[in-house]
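Excluded from the complex is one protein chain; the other protein chains are retained at their positions.
Entry: chain A
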Amino acid sequence: MTAATDAAPVAAPTNAISQSVRDSLVVAKRNLIRMSRIPEMVIFGLIQPIMFVVLFSYVFGGSMNIGGSTDPDKYREFLMAGIFAQTVTFATAGAGAGIADDMHKGLIDRFRSLPMARGAVLTGRTLADLVQTALTLFVLAVVALLVGWRTHTSFGEVLAAFGLLLLLGYAFTWIGALIGLSVRTPEAATSGGLIWLFPVTFVSNAFVDSSQMTPWLRHIADWNPFSATVQACRELFGNPGVSPSDAWPMQHPVWASLIYSVLIVVVFRTLAVRKYRSATA
């Protein structure tokens, strides 16, 4: 009876919350190690937003009217909050694909057979994605500075803007987690994680002044959770093009951005964890 008894089955944990935090960190560490060993994923994640910065600022730059001015430099400053926000939402696809891949390879089954906190596999994944998003944002901010983007506010306000961006990105990875658990293949999770982001990020104030849209589209754009973060960032960066719209989220963008993001986390985390508990590969 040696092999069976030399390590007794583990006792029940005493504190559910500390277990949940600990398990999440173990899974987050695993995902970060993975990312460090597939650097091309991180690099492709960087190339895309950098390309957007360059394309938008030089191709559209001269023809955009921001606050009555078509100065390309002004558009560049206007654009950055939009690109930053779009970039953080694209982490959704990565989270979804990663989780779908884990399902596909039987890893989710392994995790589900372990006495670990129920939400930890997903929380660990979204935390790791948050780290990657922060890294991407940092590189992107450097590129933005190089093409002429500047902030005109205090350091604290700039930090607060980046904080809102990260929170938005984190919230969106929970949507990705739900998508990843709902599709059959990692490939489907990648495309399924991306397509809906295009209308969400384009029917917004991210790339154009929403006040120039037709009224019904403008309403959607003004109430789009994504727009709230973009507006908040413009305000906090002191960048031009802050929408004068009297829609509540446009008037109180920081609060709106916070509320939207927290709401998305609560709703999609609940749905994703429920889905995880019954997930079958």
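The rule is simple: a residue touches a chain if its C-beta (ideal position, glycine included) is under 8 Å from a C-beta of that chain, and two chains touch if they have at least 3 such contacts; residues count from 1.
Just so it is clear, contacts and distances are computed from a predicted model.
J.: Using the UniProt record as the reference, specify the protein name of the hidden chain from among "NAD(P)H-dependent oxidoreductase subunit E", "ABC-type xenobiotic transporter", "Na+/H+ antiporter subunit D" or "Phosphate-binding protein PstS".
T.: "ABC-type xenobiotic transporter"
J.: Can you name the residues of chain A that touch the chain not displayed here?
T.: Spelled out for chain A, the touching residues are 1-13, 19, 22-23, 26-27, 29-30, 33-34, 37-38, 105-107, 109-116, 120, 278, 280-281.
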